[in-house]
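Note that this complex is displayed minus one protein chain, with the remaining chains in position.
A, B and C label the chains in the order they appear, each numbered from 1.
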Amino acid sequence: MGYYFLQVPGPTVVPERVMGAMGMPLLDHRGQQFAALAAEAAAQLKPIFKTEQPVIIIPASGTGAWHAAIANCLSRGDKVLIPEVGMFSVLWCKIAREMGLEVIEIAGDWRHGINASDVEKALSADKDIKAVFATHNETSTGVTSDIQAVRCAIDSAKHDALLFVDTISSLAASPYDHDGWGVDVTICGSQKGMMLPPGLAFAVISEKAKAAMDSSDLVPGYFNFTPLISASETGLYPYTPPVTLFYGLHEAGKMLNEEGVDAIVKRHEKLAVACQAAVKHWGLEIQCQDESSYSNAVTAVRVPEGVSADKFRALVLDKFNMSLAAGLGKVADKVFRIGHLGYQNPLTLMGALSGVEMGLEMFGIPHQKGGVNAAMEKLQG
Amino acid sequence: MGYYFLQVPGPTVVPERVMGAMGMPLLDHRGQQFAALAAEAAAQLKPIFKTEQPVIIIPASGTGAWHAAIANCLSRGDKVLIPEVGMFSVLWCKIAREMGLEVIEIAGDWRHGINASDVEKALSADKDIKAVFATHNETSTGVTSDIQAVRCAIDSAKHDALLFVDTISSLAASPYDHDGWGVDVTICGSQKGMMLPPGLAFAVISEKAKAAMDSSDLVPGYFNFTPLISASETGLYPYTPPVTLFYGLHEAGKMLNEEGVDAIVKRHEKLAVACQAAVKHWGLEIQCQDESSYSNAVTAVRVPEGVSADKFRALVLDKFNMSLAAGLGKVADKVFRIGHLGYQNPLTLMGALSGVEMGLEMFGIPHQKGGVNAAMEKLQG
Amino acid sequence: MGYYFLQVPGPTVVPERVMGAMGMPLLDHRGQQFAALAAEAAAQLKPIFKTEQPVIIIPASGTGAWHAAIANCLSRGDKVLIPEVGMFSVLWCKIAREMGLEVIEIAGDWRHGINASDVEKALSADKDIKAVFATHNETSTGVTSDIQAVRCAIDSAKHDALLFVDTISSLAASPYDHDGWGVDVTICGSQKGMMLPPGLAFAVISEKAKAAMDSSDLVPGYFNFTPLISASETGLYPYTPPVTLFYGLHEAGKMLNEEGVDAIVKRHEKLAVACQAAVKHWGLEIQCQDESSYSNAVTAVRVPEGVSADKFRALVLDKFNMSLAAGLGKVADKVFRIGHLGYQNPLTLMGALSGVEMGLEMFGIPHQKGGVNAAMEKLQG
Partner (left out) sequence: MGYYFLQVPGPTVVPERVMGAMGMPLLDHRGQQFAALAAEAAAQLKPIFKTEQPVIIIPASGTGAWHAAIANCLSRGDKVLIPEVGMFSVLWCKIAREMGLEVIEIAGDWRHGINASDVEKALSADKDIKAVFATHNETSTGVTSDIQAVRCAIDSAKHDALLFVDTISSLAASPYDHDGWGVDVTICGSQKGMMLPPGLAFAVISEKAKAAMDSSDLVPGYFNFTPLISASETGLYPYTPPVTLFYGLHEAGKMLNEEGVDAIVKRHEKLAVACQAAVKHWGLEIQCQDESSYSNAVTAVRVPEGVSADKFRALVLDKFNMSLAAGLGKVADKVFRIGHLGYQNPLTLMGALSGVEMGLEMFGIPHQKGGVNAAMEKLQG
């Protein structure tokens, strides 16, 4: 009974306006009316990515964008440098290897962002590296890396590696600037800051990445950027696009631009700061150990040794109709994650934090009461 | 951005399931498919009112049910006894007078429930009184009266006045038992505990009230119970019924019965107790001065002398996307009201209370911090 | 399976845009956001009624508008002149009598519109008549009366009776001009040309009718125009308005104005002419015997002696997922009615007429094949 607190970092809550748009009758996807809507939907995304390049829309889950980026811009045997920040950077390595790339992984502890000087060192040592894969916000740990620092590292090493950035859970939550930061391939998904259901992935590529497409020997197949880039402008897709998700994208894009991407980031930052204040007050440990890398999108909270984070989450779901996210990979059952991105506001966050605080009490996890008050102090300012 | 906290005591938040049901294509209202649905929708309401009588569904706002009850069961010049408990009991007096009844009002201070011994005295003094009009939950003040005590008062006075009860904001929130408590006319509306949009009113009448219909000399017109009683069973209405609201009623009734009316009341009680604990902790005054009359549906909170409750509400709406309800009548601008009925749960309440606590701070209303903690203590139990 | 052909003259098919609007979250009905929307929704209706007067919105079925019109503007014992055109004019008489009016009925055969010279005669003979009640389009028979002729009749008789017009099934289907035609009280409902679900009624009154309100001794109660007139401008209603229907009204009004009321009428006329051509080709009798009174909204078709129109309708519903409307009152089971108003276009009509033609064949009703071709000839022009 009552509003379901979907506090996972994707899928996030879809706004009623977007749901309403997706309920309209399906159009012929080859007709002018749909084409105009689809082209406008794509154009609206440029300020969100801060780019003048066309935004490529891929009918797939966000994961598809990883495959797409590699298959379009790289070749079998290419060396790529991937700093480990958490579960999703690890999965990216796995995919790269499956696709025949040689992966140089920079080990990480899942509690800090990318170390730019490590990147610089690795690049300096190996001029053959074709690309650096950076996860902007690591969804599994709530760690946001400094992409500008990675860019500087590449430049300092006078290296011409391409910079690939996964913004799946950072876009429209953390500051991001595809063109300004000199990113070559940005990838994203629909079900996080975009406030859409899952089902669409996005990519933006630089002129340099476009040139790299010509020499790629992989088979992008379904994910071929060439027709999708032209579709971004014409609205005419090489295969049947998911019409209702495009309706949603059109409306969500309108909403994002109405609020403005900078205002959106500020809203997320305020919510994140409040959430983190609560966790600290409770005396629980935040998975991210570097405050400057705290995520605007999700906060991963460590439970004390011997406590099952998953059983705690089950109690919270049962008692309070709230889904917290599970720990993944090596932090499975050791952390729970509080998503605070997308269609969220101070009171939904306070409802969520209250549910966590009550849950801690009911589950018997030692904590200092008053986290919600600490959060409110941050939100009042 | 984000969930809108509609914390007014009606209209309340409509569940997604109910919204979905109301989105289905319109049926011919004279066809069998609609008739079956409408009949089932009415039948489902019996356990909610705790009655074996047909539930009369009136295509009108809840206010229409007041007019309907009077016009069907009473006559010009009839004397009715109306204890004043707040704005809505006052409006009921006004309507009764407009319709030609003679109203004996028992003055009240808007801070206590109906005084049953006053009712008994008044009835004992005047055997001509035809009906007692009792407001079960006074929405404007958050005061719930003891209907069983009123019933006893009538019985003790050995009086045969009819008992009319307005349950517009109490049904499916406070305990209620039309048959068991010997109520003659119960009226209700759709947009509160029923979790529907406004647009439907309800009535349940006793055999005695049905008999009174025969001698009424008023003209019920649109509100004539006779065809509506039969429509309750057949699903065939004397005029075009609001088809989509019936779809919603059918689904909402299902949800109410799935949860069970007693469980629903308990959920409301828990939320109410938590809300009232917060208000007390803040050191603000609850409009209702008798703890045993605190409302399960809404809590009216007095602001300090010289403070504008309406400006406070405006700030809360602006900053926190939450609508609190205004004070009405003689408490206009002196109270704000926190609705906690319908499709609500602990976390939506905690979001709401957090918004109030932050609003108090931001607006500069003196209060003791920690109301939200006090509420959580009640909700954890 | 597939689109449900709801070919009854109300409720009519609700456009997806309107359904979408009604799915948005409920607002506080006392807040500024709702008030602005409600005021705009009312203002948008002026061009539809062709009036500069405020459009009064009544939270009730269309039938409620009859009660409202009488109770606000007339008094017990007033004489009213009501020409019989069909079932709904008969019901209007019944209501008028119930409310204490003296009804002078001009008998009719249910197959012709109002005879204006009869009206003139009756008025000339009785200067005490307070109002003439005219049904613009008689929904039960598909007969549209000439309201301008009735106005002339009143003027020729130099009579100062008020002119009440029921446009429930004519507005936004047939030409109508409240101000230009000198109508005093126009009433309407939401579920026909307005393309909304049932649940709202409308009234527009002239200055003369407003003056008449002052001397009325009836009790309008729920239907009191005074606060509703002011609500039409402010958007603040005297009782909780049906919020979701107002959302729908706001969107439907936008759609009506986008198309333009004159274009809407032309669309309806074209569909009506096509439908009537099909019926004539089949050799079936149209209930309306005067071609100049054929309805733009609905065509009532007589079945041969001995045939049950209702059984025919049942077969059509069963085989073709189409609801035709039943005959009412004295033409029950003798006619079926094809609604062609609201959210309809040439192809929905052709689907409907094909269903009728196939149904006639399957049910064994003698007819000349090719009605659908006759209809297409009219629609191609």
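Things to note:
Definition applied: contacts are C-beta pairs under 8 Å (C-beta built on N, C-alpha and C of every residue); 3 or more make two chains touch, one makes a residue touch a chain.
Only a predicted model underlies this, so the values are computations on that prediction, with no experimental measurement involved.
Considering A:100, A:182 or A:370, the position touching the chain not shown turns out to be A:100 (whole complex). Where chain A meets the chain that is not shown, the touching residues are 4, 6, 8, 10-14, 19, 22-23, 25-31, 59-64, 67, 71, 95, 98-100, 189, 191, 197-199, 219, 221-223, 238-245, 317, 323, 325-326. Touching the omitted chain from chain B are residues 16-17, 19-21, 23-25. Seen across the whole complex, the unshown chain contacts chain C at 1-3, 5, 13, 15, 23, 259, 267, 319-322, 343-348, 350-352, 354-355, 357-358, 361-362, 369-370, 372-373, 376, 379-380.
Keep in mind that, in the parts below, only the chains that are shown with their structure count from here on.
Which two chains touch most often is answered by the contact tally, and the pair is B-C. In terms of the distance between Cα centroids, chain C is separated most widely from A.
One inter-chain figure worth recording: chain B and chain C are separated by 35 Å, centre to centre, where each centre is the mean of the chain's CA atoms. Centroid to centroid, with C-alpha atoms defining each point, chain A and chain B lie 46 Å apart.
Taken residue by residue, chain B touches two or more other chains at 13, 23, whereas all remaining positions touch fewer.
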